[in-house]
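One chain of protein is taken out of this complex; the other chains stay put.
Here the chain labels run A and B in written order, and each chain numbers its own residues starting at 1.
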Amino acid sequence: MSYEHKLAGLGVTLPPPPTPVANYVPAVRVGELLFLSGVLPSRNGRLLLTGKVGDGVSVEQGQEVARMALLNALAMVRAELGSLDRVIRVVKMVGYVASAPGFCDQPQVLNGASDLLVAVFGEEGRHARVAVGVAELPRQAPVELDLILQVKS
Amino acid sequence: MSYEHKLAGLGVTLPPPPTPVANYVPAVRVGELLFLSGVLPSRNGRLLLTGKVGDGVSVEQGQEVARMALLNALAMVRAELGSLDRVIRVVKMVGYVASAPGFCDQPQVLNGASDLLVAVFGEEGRHARVAVGVAELPRQAPVELDLILQVKS
Partner (left out) sequence: MSYEHKLAGLGVTLPPPPTPVANYVPAVRVGELLFLSGVLPSRNGRLLLTGKVGDGVSVEQGQEVARMALLNALAMVRAELGSLDRVIRVVKMVGYVASAPGFCDQPQVLNGASDLLVAVFGEEGRHARVAVGVAELPRQAPVELDLILQVKS
C-alpha cells in the first residue's frame, strides 16, 4: 500500500517543509541513506510551543509537538524524494527533549513521533531510537528530532 | 580469532537483550551498517544505578555502568546477527553522560565502554567517539550509548 495514501487515510496533511535559514540543507542523500536536518515543532517558521517538558510543557503536549515535528520531517522527505513512497525504511530517530530538572520520561514524549511513523509506514516505520534529555534547544523548542531513512536511490 | 570466544575468554556473559517498550526496534540494518537503539545500564528492565555523574554517581561508577550498557548493546547485536562474529567493525559510539553541573570528564566515563569494545574486537573495536554531557536521561540513567557497527550483510 502507498505510504502517501496511508497518510491521507489518517487525515494528515503535511505542512510546507521548513526551510533552513543558514548554510545547511534540509537533507543529504548518500546511496540509500537520507540524512535529515534536525526538525522542530514549527509551522511557517514559528514554533507551535516553547518551553521544557516537565515544567510548563506536559508529557501530552510534548507528544503532540513531537508529532508536529515529525510532520515537518515527512514534508522534508517528500520535498527531497518527490513522494513518501520512495521510503524503504525509517532507520533511526534521535529525539532530543528539552527537559526540566528531574524530568526523565523522554521516551514517552517521543512516542508521539514513533507512533505516527508506524501508523504511516507500518513495520518499515519501526526504527532504532535514541531518547535524550537536553538543557536547551534552538528557539526554546521542547523537542527536536534527528532522522535517518533508507530510500530508493 | 572469534569475537564470541574472546568475549567468553574475558569471562563475560551477555545479559538478555533489552526489549523496546514502544514503537521502535533494537536495531536496524542498512547494507553493512547496523544502527542500534540507545542502550541504558539496565538488566531485565531495571536500571542498575540512577543519578548524575559528578553528584552521587562517581566517575568509577559511571565507567562501570557504561560497561554494563555496552553489554546490552552487544546482546542486541548478537540477537540481531546471530553472533558477534558477524561484526566487521565498530564504527561509532555517541555516549551521553547525565552530568551534574560542572562535571566535564565524560570521556573518562565512556572509557568503560570503549575499553571493553577494544578488549572484545581488538583493532576492529576502535571506533569514532563523541562524548556529550546532558541534563537528563531516560529513567535517570547515568549513561546512554548510541552505536553504529559495520556488519557482514
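In this section, a residue touches a chain if its C-beta (ideal position, glycine included) is under 8 Å from a C-beta of that chain, and two chains touch if they have at least 3 such contacts.
In this text the structure is predicted, and so the values were computed from the model without any measurement.
Q: Among the options A:L7, A:V57, A:A113 or A:L137, which residue touches the chain absent from this view?
A: Considering the complete complex, A:L137 is the one touching the chain left out.
Q: I'm checking contacts with the chain that's been left out. Which of B:L33, B:L71 or B:A141 qualifies?
A: B:L33
Q: Taking the entire complex into account, which one of A:P17, A:G38, A:G62 or A:G125 touches the absent chain?
A: A:G38
Q: Tell me which stretches of subunit B touch the chain missing from the display.
A: Here the touching residues of subunit B are 31-33, 89-94, 99, 101-107, 110-111, 114-115, 117-118, 125-135, 148, 150.
Q: Name, in rising order, the residues on subunit A that touch the hidden chain in the full complex.
A: Here the touching residues of subunit A are 20-28, 30-31, 33, 35-38, 94, 96, 134-141, 144, 146.
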